[in-house]
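Only one protein chain is missing; all other protein chains are in place.
All chains are identified by letter, namely A, B and C, in their written order; residue positions are counted from 1 within each chain.
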Amino acid sequence: MIELYVLLGLMIAGAVIAVEVKNLLSAVVAVGVVGLGLSVVFLLLKAPDVALTQLVVEIAAVILLIRATLHRDIASKFLGNRPFGAFVAFIFLVLTTYAGVLIFKSGMPPFGEPLMAVSRFYPLNALEGTGAMNVVTSVILDYRAYDTLGEATVLFTAVVGVLTVMRKMGRKKDLQENDE
Amino acid sequence: MSKERERGMSVIVKTVTRLTVGLILLYGVYVVLHGHITPGGGFAGGVIIALSFINLDLAFGKRVSSGILSKEGTGVIEAMGALLFLALALIGMKYGIFFKNFMHPDGEPGELVSAGIIPLENIAIALKVGAGLFGIFLTLIAAQKFEAEKK
Amino acid sequence: MNAYMPYVLCLVLFCIGIFAILSKKNIIKIILGIIIAEYAVNLFLVMVAYKAGGRAAIFSPNRGEILPEVMVDPLPHALVLTSIVIGLATTAFMIALAIRLYGKYGTFDITRMRELRG
Partner (left out) sequence: MINEGMIPLFVAVPLAGAFLAALFKRLGWIPDLLGVLASLFSFCLSLHFILDTAPGASFAVNVGGWGSFPEVMGKVVGIRLVLDGFTVFMLAIVNFVALWVSIYAVGYMKRYTGRWQFYTLFLLMLAGMNGVLITGDMFNMYVFIEIASIASYALVAFGVGKRELEASFKYAVMGGMASLLILLAVVFLYASTGTLNMGDMREILSGTHYSGLVYLVFGLLLTGFGLKAALVPFHAWLPDAHPSAPAPISAMLSGVLIKALGVYTIARIFFDVFGFPHQVSIILLVLAAISMGVGALVALRQWDMKRLLAYSSISQVGYIMLGFGIGTPLGVMGALFHLFNHSMFKSLLFLASGAVEYSTGTRNMKEMGGLNRKMPVTGGTALAGAMSLAGIPPFAGFWSKLVIIVAAVQAHHMKLAAWAALMSIITIVYVFRITRYAFLGELKEKLAGIKEVPLLMRVSLIILALACILGGLVLLPQVRKMFLSPAVRVLIGMGGV
């Protein structure tokens, strides 16, 4: 599993660069690297469906992000940290890591040994029960199709939301707010 | 920038795009239709289809891509996809259960026509996701003009 | 190596994202922080599903018989697909907000957006 650790290390390095680098475009590209590393990790962990989706969603997200950052003169202007937020974040970081390291030993099954208390059911019965060769598809579109309805709705909500905030004028004319 | 939006990128990009964009679209359709057999499915396929349109838009400029699919069109297709998915769920209620897979069993597992309503659901999701993502892209691209009008 | 090491590394990635959300001034950086934290949660889900020596959860006529017993856990994979799309939706919406905010304020600096107080 050494390749897993190498990729995880790469992703963490990419994340640190994305957070700390001064040029915004470089930051977006670094996040793209993290996402690509993620999809390779998904492949290693035997999740081809997820890897494919992650890959294409990653491309879409990076295109949108570059559209938002590119062509802006301040893309390279560095803005610092908020000291208070950094303080809170630091405390959160220490607490979570400490808690995580301590707690994983008590209650989490070790890596590579899932419980599969319920999901044992799916590989055994999916072919008969739903007729789909791809067990993951049978889970998303039959056993848990209601979740998928919710997920499609989330994307629909986001599209309507984007259209909403992109309107030029919120209130009808002659009733504009003072700050406009 | 605005000129690039109108007319697109250089001739090299255009030629490569012309050669590949159809293949990308085809691959997206393949992923959608084979979602119940191979890795992938409505979401991945829908995003790939949207990316092929985005590719076209980036390379050739606004006029070409909006000639094929306008922002209004994406809204209609998206709502139709969502309604189709919901309708498939509601038809199940006729059989007594929300989201009943009412067409199963209908073919040998592994064939294109199998797995009941799952392929139909995949198509509905692909329509929704593809149109939705392309709609978001077009909306955000149109935002470039906000900056010029900045107060 | 510890049997929990991948989980810990994943948690570190999550913390980097949260750190960016809480401490950065630039709103694009904040969005990047949310994206990174989201990646970490998705990765965690897939790690939870992994079975040592397991196979992908797909039956295939061409590649010989795959026993259901050796498949990895498919349920978290389904959950990750959902959460990836939710993440894309959130990201797209926040990018739209960022573009509009830039249009109104002429900056990406969140500390200079001070219309609201109290």
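Rule of thumb we're sticking to: a residue touches a chain if its C-beta (ideal position, glycine included) is under 8 Å from a C-beta of that chain, and two chains touch if they have at least 3 such contacts.
Keep in mind that what you see is a predicted model, and the values were worked out from it rather than measured.
K.L.:
In the intact complex, which of the depicted chains does the undisplayed chain touch?
P.N.:
When the entire complex is considered, the left-out chain reaches A, B, C.
K.L.:
If you put the missing chain back, which residues of chain A would it touch?
P.N.:
99-100, 102-104, 106-109, 114-122, 124-125, 142-147, 149-151, 153-154, 156-158, 160-161, 163-165, 167-172, 175, 177, 179-180
K.L.:
Spell out the interface residues on chain C facing the chain that's missing from view.
P.N.:
Residues touching the hidden chain, for chain C, are 14, 18, 21, 27, 30, 34, 37-38, 41, 44-45, 48, 75-76, 79, 82-83, 86, 89-90, 93-94, 97-98, 100-101, 104-105, 110, 113, 115-116, 118.
K.L.:
Please output the residues of chain B touching the missing chain, sorted low to high.
P.N.:
75-76, 78-80, 82-83, 86, 89-90, 92-93, 96-101
Here is the rule we go by: only the chains that are shown with their structure count from here on.
K.L.:
Just how far, in Å, is the C-alpha centre of chain B from the one of chain A?
P.N.:
Each chain reduced to its C-alpha mean, chain A and chain B end up 20 Å apart.
K.L.:
Indicate the whole-number Å distance between the mean C-alpha point of chain A and the mean C-alpha point of chain C.
P.N.:
Taking the mean C-alpha position of each chain, the two centres sit 2 Å apart.
K.L.:
At least two partner chains per residue is the criterion; list those residues in chain B.
P.N.:
38-39, 41, 43, 109-110, 129, 133, 136, 139-140, 143, 146-147
K.L.:
Out of chain A, which residues touch more than one other chain, so two or more?
P.N.:
As it turns out, chain A has residues touching two or more other chains at 48-49, 53, 57, 60, 64, 67-68, 72, 127, 133-134, 136, 140, 148, 155, 158-159, 162, 166.
K.L.:
Under the stated contact criterion, what part of chain C meets chain A in this complex?
P.N.:
The touching residues are 1, 3-26, 28-29, 31-33, 35-36, 39, 42-43, 46-52, 54-61, 68-69, 71-82, 84-93, 95-100, 102, 107-111, 115.
K.L.:
Quick one: in the complex, what on chain B touches chain A?
P.N.:
These residues of chain B touch chain A: 1, 31, 35-44, 47-48, 50-51, 54, 58, 75, 78-79, 81-82, 85-86, 89, 98-99, 101, 104-107, 109-110, 114-118, 121-122, 125, 128-129, 132-133, 135-137, 139-144, 146-147.
K.L.:
Which of the residues in chain A end up touching chain C in this complex?
P.N.:
Touch list, chain A to chain C: 4-5, 8-9, 11-12, 15-16, 18-19, 24, 27-28, 31, 34-35, 38, 41-42, 45-50, 53-54, 57, 60-61, 64-65, 67-69, 72, 74, 79-82, 85-86, 88-90, 92-93, 96-97, 100-101, 104-105, 108, 110-114, 116, 118-119, 122-124, 126-127, 133-136, 139-140, 143-144, 147-148, 150-151, 154-155, 157-159, 161-162, 165-166, 179.
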